[in-house]
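Accompanying notes for the structure given below.
One protein chain is absent from this view; the other protein chains keep their places.
Chain lettering (A and B) follows the sequence in which the chains are written, and residue indices restart at 1 in each chain.
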Amino acid sequence: MQKIFNLACGSFYALGAYVGVSAVGWYVGAGGPPALFIVPLALAGLAAGAVGVVVERGLLRFVYDRDETFQLLMTFAIVLMMEDAIRLTWGTAPRSTAGLYLTYGQLSFLGATAPVYNLIVIAASLAIALAIGWLLTRTAFGRIIRATADNREMAEALGVDMRRVYARVFTLGTALGTLGGALVIPATAAMSEMGVELIVEAFAVVVIGGLGSMRGAFVGALVVGVLRALAITVYPELEMLLIYLIVIAVLAARPRGLFGGAA
Amino acid sequence: MKGGLAVALGAAAVAAAPLVASTYHALLMLPFMAYAVVLLGLNLLFGYTGLVSFGHALFIGLGAYTGAFLTTHAGVRSLEVILLAAAVLGALVAVPVAALCVRYVKIYFGMLTLAFGMVFYTFLLKFYRLTGGDEGTPFLRPSLLGRNLDAMPKIDYLVGPYYYYSLAVLVLAALGMWRIVHSPFGLCLKTIRDNPTKAETLGIGVARHRFYAFVISAAYAAVGGALLGPPTGNVDPTLAYWTHSGNIVFMTLLGGFSSFFGPVVGAFVFIYLQNWVMSVVPYWRLIFGAMLAVIVILAPDGLVGLATRRRPALAGRP
Partner (left out) sequence: MTHLSQATPDLLRPHGPRYNGPRYNKRQFLKLLGAGVGAAAATRLGTPPAHAQATGPVKIGVLTIRAGVAAPVGAAGLRATEWWAERVNNGGGILGRPVQLVVEEESNPKDTVERYRKLVLQDKVEVVLGGISTGVTLALGPVAEDLGTPWLSWDGTTQKGVEETMPNPKWAFKSVDNEVEAIVAGILTPKYFKGIKTVAGIGNDYSYGHDCWQSYQAVLKRYIPDVKFVLELFPKLGVTDFTSHIAAIRQSKADLLMCSFWSGDATIIMKQAAAVGLFKTMKGVFTTAGGVHDSLKKEFTPEGLLLGYNTMYFDDPKGSALLKQFVREYKAKYNEYPPYECDHAFFNAESYKVAVEKASGPAKKWPEKAPVVKALEGLELESLSGKRSWREDHVQMCNFYQGITTHKNAYDFVTINPIEVVSTKQAMKPAGSKLFEWIAGWKV
């Protein structure tokens, strides 16, 4: 909506992951029942989104009226700063929530076994996607966002406070990123430079799906995820290369992405 | 001419460095000169055509690997051949990339170039039987102007003949770019940057000109990349990683993309600053990130812009 491609989205994801690990660690250390660990995890992930406010108010808002390339460069600056900020706070050793991942047990169906936690995360993402969809289509705020995306000048002329909208949208986006990072972390681990690595995948998702489309992001993520898994089972050599090639193919054939709006 | 005198004096100062400066600082000038060549090309795209590429490290890597391959696998040591091959290969690879990318602007252009850069990086990493993978490929000492200098100690070679060779390449590259920028072609590029619609109505093929600018900048980047190889003695995939692309854009912005020599200044300051900061504090990325943010907000025309004391581009000025 803001037409910024945020190179720092990977860094926010990483931040959510680290904050999530710390929150769970504190929670377990304070004697909380392990079965409920997902609650402090999710809350911490959401709370970490507050950093979006700081970033938006403190840095991004100065470049809104500049050329988009400056906005891109600003997000690159944020990437650099967040990388070291995370390292300063949490050190370089990988952080994880250890075995809590398995607390919910496993489920077997069709010959495959999956940890229940994974299913919880899938359900949560679907719920969040639906919630965002509802927000965009059914609430006043959502209408304002879509109006601004379509025609900023008109929306401003009609009395919308652009600064506030931008701030809220950016924070929302950041919170989604940090929440995502936090939710995924019990299955894996928070590692140094994960933000920088992630950006390439995230960007592949957005390009395939189309910049500016929520549905596109959803589909794009699905496409990337499934293709990745398929590649590993069928032709492991190709894996990551496959994603980039698809990105290029999509951009060549259908530059807006599968669902993208006007460039 | 006053301008020409100043530039000549600047070049003389650089030329004098190996004689007056410490060996280490003279060695630092080598990547500076290589990056200066890269940035002259990058700025043709950035400053003069208005397109910011986040994937130019692809061509740096391409040039570096060309040199490494030629010296290690093909037995070719002549630096002239290497640089020529790098430029040609850079331009060739740029043709399909540019053809695809110049259809888009701004964000899409940046993202697409980033994708291409990472494709190359992945290729370098994965096809390790060909490229050496993460270990890279050695870049043996090139012979200069037909003279094989293997017998010299490496340091003497680097701060002696290789240094002046690089300087000569930089000077030639700068002269070439100067001509390009001040030619009718360059004027067309500026018009396209400022107002593509108007340019189109004037009959300037927008996509075509951007394409040529891209290809030229790629050739420059490849030559600079080839120059980066010998001081390290090895080339590896990290040369093509996206943050490397980000760094060279940073350098351009730091120096000032609106001027011809701005990026060169940017490369110089970046390298020396990074060298100093890295030794003093481990969290140098934080400092550099903050620096970039400050530049973007307060001084988007870079150091040269500040020095000439014109007001930086303010928000919303038509």
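Here, a residue touches a chain if its C-beta (ideal position, glycine included) is under 8 Å from a C-beta of that chain, and two chains touch if they have at least 3 such contacts.
Because the structure is predicted, anything quoted here is derived from the model rather than measured.
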Visible chains that the absent chain touches, using the contact criterion stated earlier: A, B
Residue among B:Gly90, B:Pro142, B:Pro231 or B:Gly289 that touches the chain left out of view: B:Pro231
Absent-chain contact - pick from B:Ala13, B:Ala74 or B:Leu130: B:Ala13
Residues belonging to chain A that touch the chain removed from view: 65, 67, 69-70, 83, 87, 91-94, 96, 98-99, 101-102, 106, 112-115, 117-118, 152-153, 156-157, 159-162, 187-189, 191-194, 197, 228-229, 232-233, 236, 239-240
Chain not shown, touching residues in chain B: 2-3, 6-7, 9-10, 13-14, 16-17, 20-28, 31, 46-52, 105-106, 125-126, 128, 133-136, 138, 153-155, 190, 193-197, 228, 231-234, 236, 238-239, 256-262, 264-265, 268-269, 272, 275, 278-279, 282, 285, 300-301, 303-305, 307-308, 310, 312-313, 316-318
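Assume only the chains that are shown with their structure count from here on.
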Inter-centroid spacing, chain B versus chain A (mean Cα positions, whole Å): 32
Contacting residues of chain B [partner chain A, same complex]: 52, 54, 100, 103-104, 106-108, 110-112, 114-116, 118-119, 122-123, 126, 242-243, 246, 249-250, 253, 283-286, 288-293, 296-297, 300, 313, 315-316
Residues of chain A touching chain B in the complex: 3-5, 7, 59, 62-70, 72-74, 76-85, 87-88, 196, 199-200, 203-204, 207, 211, 237, 240-241, 244-245, 247-248, 251-252, 255, 263
